[in-house]
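Just one protein chain is left out here, and the rest sit where they should.
Then we have subunit A:
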Amino acid sequence: MNAVSKWYGAFKVLNEISLEIQKGERVVVCGPSGSGKSTLIRCINRLEEHQKGDIYVKGIELNDSVKNIAAIRSSLGMVFQSFNLFPHLTVLENLTIGPTLVRHMKRKDAEERAMHFLRKVRIPEQAHKYPLQLSGGQQQRVAIARSLCMEPEIMLFDEPTSALDPEMIKEVLDTMIELAESGMTMIVVTHEMGFARTVADNVILMADGNIVERAEPEEFFFNPKHERTRTFLDQILKH
């Protein structure tokens, strides 16, 4: 990602962001609200369009070409703050709709794969329920499984635990930690500093559309270089 900028009207959300992430790397992006961190990862899979600079995913340029966008999206999985499961489909159908419709997989194979990932997120017994019958934490784990069914190489997480009750945050984080241990490339926007410390290879602090600091967790938490990082950590870790 090179000198990427984006404006919402006259407001510049991303200010010439340059960032490189290696395969297998786990990056946590944090920062105050309005700092552009969500917009950053939403630009990576074209839910938002960047207006300046270039984004490359696996060497493919993200531009107006529908073919490129499809190629990039097929290697990306996305998990949203509000889960965005399809409420009219059962859990199992939520997981199989992508593989059958987009990848033209046979229904039986897709269901097998879906059950495999449901077992991984430890809710195979909920397969035939509807999303709204599940707790928030379960819904988010279904959402993670739904992305994994598309066999992505990179997973994007946009504040995956912000809409959850405290006791449910842990089950989702545990799932994400397992995923990280399996070697998945992950970009996670979150305020969960504990998660950042244990899992991340790199932690990034964003503020006002800029990357303020990028460092390994030890360095980031115990020896931050920037004043801005220190005040942010003070605020967030005080409680």
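Note that contacts are C-beta pairs under 8 Å (C-beta built on N, C-alpha and C of every residue); 3 or more make two chains touch, one makes a residue touch a chain; residues count from 1.
Convention: contacts and distances are computed from a predicted model.
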* Select, from "Acyl carrier protein", "Biotin-dependent carboxyltransferase", "Amino acid ABC transporter permease" or "tRNA uridine 5-carboxymethylaminomethyl modification enzyme MnmG", the UniProt-recorded name of the complex's unshown chain. => "Amino acid ABC transporter permease"
* In the complete assembly, which of A:74, A:135, A:162 or A:210 touches the absent chain? -> A:74
* Check the options A:33, A:82, A:198 or A:231 and report the residue that touches the missing chain. => A:82
* Positions on subunit A where the hidden chain makes contact -> 45-47, 70, 73-74, 76-78, 80, 82, 84-88, 97-98, 101-102, 130, 133, 146-147, 150
